[in-house]
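One chain of protein is taken out of this complex; the other chains stay put.
Each chain carries a letter (A, B and C) given by its place in the written order, and its residues are counted from 1.
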Amino acid sequence: MISIRRNKLTLIWLLLCALTVASYLAATKLEGATYFVSAPITTGVLIAALIKSRFVMHHFMELRAAPSWLGGICDGWLVVLFGVIFVVYWSAI
Amino acid sequence: MSATMMDVSARLASAMPTPAPKAHIQYRRNSKLDQWICFWSIPVFYVFFGLVFVCLTRTMPPPSANVSQAGAISFFQSVAGVTNTHIGFALLVFSLGFYAMNNALVVVQMKRMEGVSQAMAYAYIVVLSLGALPGCMFIAIVYSVAAMRPDRDPQLVSMLYDMGMLSYVGSLGCFVAQYVVFVIAVLLDKRRIFPKWIAYFSIWVIFTEILAGPIFAFKTGPFAWDGAISFWLGTVVWVFWQFSFTICLYKAIKRQPLDEVVPA
Amino acid sequence: MTSTVHTAPPAGAATAVVSERAEPKSARHLPGEASMWAFVIGDLVIFSVYFTIYMLYRIWNHQMFLESQQQLSQTLGLLNTLLLLTSSWFVALSVQLARAGEIARAARLIVGGSACGLAFVVVKAFEWSDKVGQDFVFTTNDFFMFYYMLTGVHLLHVFLGLGILLFMWRELGTAAQPRVAMLETGATYWHMVDLLWLIIYALVYLMR
Partner (left out) sequence: MRTKDQTISLWLAPVTAAVLLLAFCLFRGFLPPLSPAMSAEAVASFYKENAGWIRLSMVIMNLWGIMLIPFYMVIVIQMKRMATPSHVFAYAYLGAASGGGALLALANLFWLMAAFRPDRGAELIQLLNDLGWMTFTAPIGMIVAQNVTLALAILMDARPQPVFPRWVAHYSIVTGILIAPGALAMVYQSGPFAWDGLFAFWIRNSAFALYIAVMFFVVRAAIRQQAVEEGVPA
């Protein structure tokens, strides 16, 4: 019988939730009531999102056990997408 | 021509182990000539389609959705001045007949599927016969009428301009229904007449079709009828799909055994 | 009619994959069907185009986006993210259990995953109706246009995913030997829905 409590997936899930709550707190509690342009917050939540995406792909979608070309494509996609997002964001600040 | 066909069929019939119940049935098993004719009507149709919409009438990529009445008039005058709109749409209404042949081909292949009733095949041809009118024919009629008299009341020219583009880019339901019917049939088909991935690709097209819905609410931005999401992304995905689909269709006909009897 | 039968593949490709999986194998294994992965990658590319266009419109009118963003309910956004993460976790566990032959537990986890997915839909419906009640609609401004479009097209993916989860549940409940490849295929789709939401959440709700 596979244990859910002592399972790597559960650990990953806890990490994902922790990162989510942390980004939520960072975005809503750090800088007062009015939203304004904030590169540190943006960078933080985007990096958190990148890590979370990678976790979901790697562990939930089981890319860690998949043929490496598929993992390569998916990691490449993440790099390109977040690269574009960062470049667009930073180009405006 | 008929003599050679009967000759071939007779040879094939004698080579076949199964006895045919009726004399005429053995003749129909001799070739896939009719399907190949219909298949090659697909590139012919899309060459016409591209020629008409991209080169002649300049409706693809679409003219701006954010134009004044004067802008609409000048669109028809500039393009219509050289009678391109007229000739383009005359070619289109002529070539639309090929479209019926394309769709019939898909029906025949869908009827070969196993584990799917023929309801999906019939639904496919009905939604596309319907869709040809709002999706293709209507802009041809409306734009020829507009280009015919650009000196009409500017309000009317502007209305015709909108009517044409909204029907051409915004006729969604018939095509969503086409893809949904196709996805259901392909995924349930036990014979894999079409590969599963073309069904999955069709799901992209469904989503991009849905995202053309907002063209009725926006005149500028990504959701205008000439917008980045509603038009450009949707068109790129659709062109990719159409290529893949045509290849799948080609392979499906190619793989069909000569002696196979497709259910009537 | 009968002549068509013998041309059909003997048992279907999916079962072949299962029997391959049943024997212990150290080699790397593609979870689910390759065609689903083609779909997932294409869908991710399509969404990347949406995200890029969103980012461009955002920097072109940064202040307005921030002001509009402030009208969103951050709590509901957080709740929905946690719901989808939990749902994904359930489904991932379910596939793991199904592979080990614990079919009943796997089926229960699928039910849990679907319940979280449904809760996501309910929260989303509540959030949308709340926004519409405050007169923030699709045409209000560019931010709300993207907000409704991105969350809306994602919601359609959720609906499709809930349908797929239903099929997975049926497979676990009725099939004598559930096809693991089919479960993996469905789970891959569902995790993609989760993945897309994580990015939408960061782009639409959180970033400043």
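Here is the rule we use: a residue touches a chain if its C-beta (ideal position, glycine included) is under 8 Å from a C-beta of that chain, and two chains touch if they have at least 3 such contacts.
As the structure is a prediction and not an experimental result, all values here were calculated from the model.
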Chains still shown that are in contact with the chain withheld from the display: B
Contact with the hidden chain (one of B:Leu96, B:Ile215 or B:Cys248): B:Leu96
Residues of chain B (touch criterion as defined above) contacting the omitted chain: 1-2, 5-6, 9, 23-25, 27-35, 37-38, 83, 86-87, 89-101, 103-105, 107-108, 125-126, 128-130, 132-133, 137, 140-142, 144-145, 148-149, 152-153, 156, 160, 262, 264
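Convention: only the chains that are shown with their structure count from here on.
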Chain whose averaged C-alpha position falls nearest the assembly-wide average: C
Two chains sharing the most contacts, counting C-beta pairs only: A-C
Separation of chain A from chain B, taking each centre as the mean of its C-alpha atoms, in whole Å: 41
Between chain A and chain C, centroid-to-centroid distance (C-alpha), Å: 16
Distance between the centres, which are taken as Cα means, of chain C and chain B, whole angstrom: 30
Chain C residues touching chain A - in the complex, by the definition given at the top: 28-31, 37, 41, 44-45, 48, 51-52, 55-56, 59, 62, 66-67, 69-70, 74, 77-78, 81-82, 85-86, 88-89, 91-93, 96-97, 100, 102, 184, 187-188, 191-192, 194-195, 198-199, 201-203, 205-208
Residue numbers on chain A that touch chain C, as the complex places them: 1-2, 4, 7, 9-10, 12-13, 16-17, 20-21, 23-24, 26-28, 31, 34-38, 41-42, 45-46, 48-49, 52-53, 56-57, 59-62, 65-68, 70, 73-74, 77, 80-81, 84-85, 88-89, 91-92
Parts of chain C lying in touch with chain B, wherever the complex brings them together: 1, 3-5, 7-9, 12-13, 33-36, 38-39, 42-43, 46, 49-50, 53, 57, 138-139, 142, 145, 149, 153, 156-157, 160
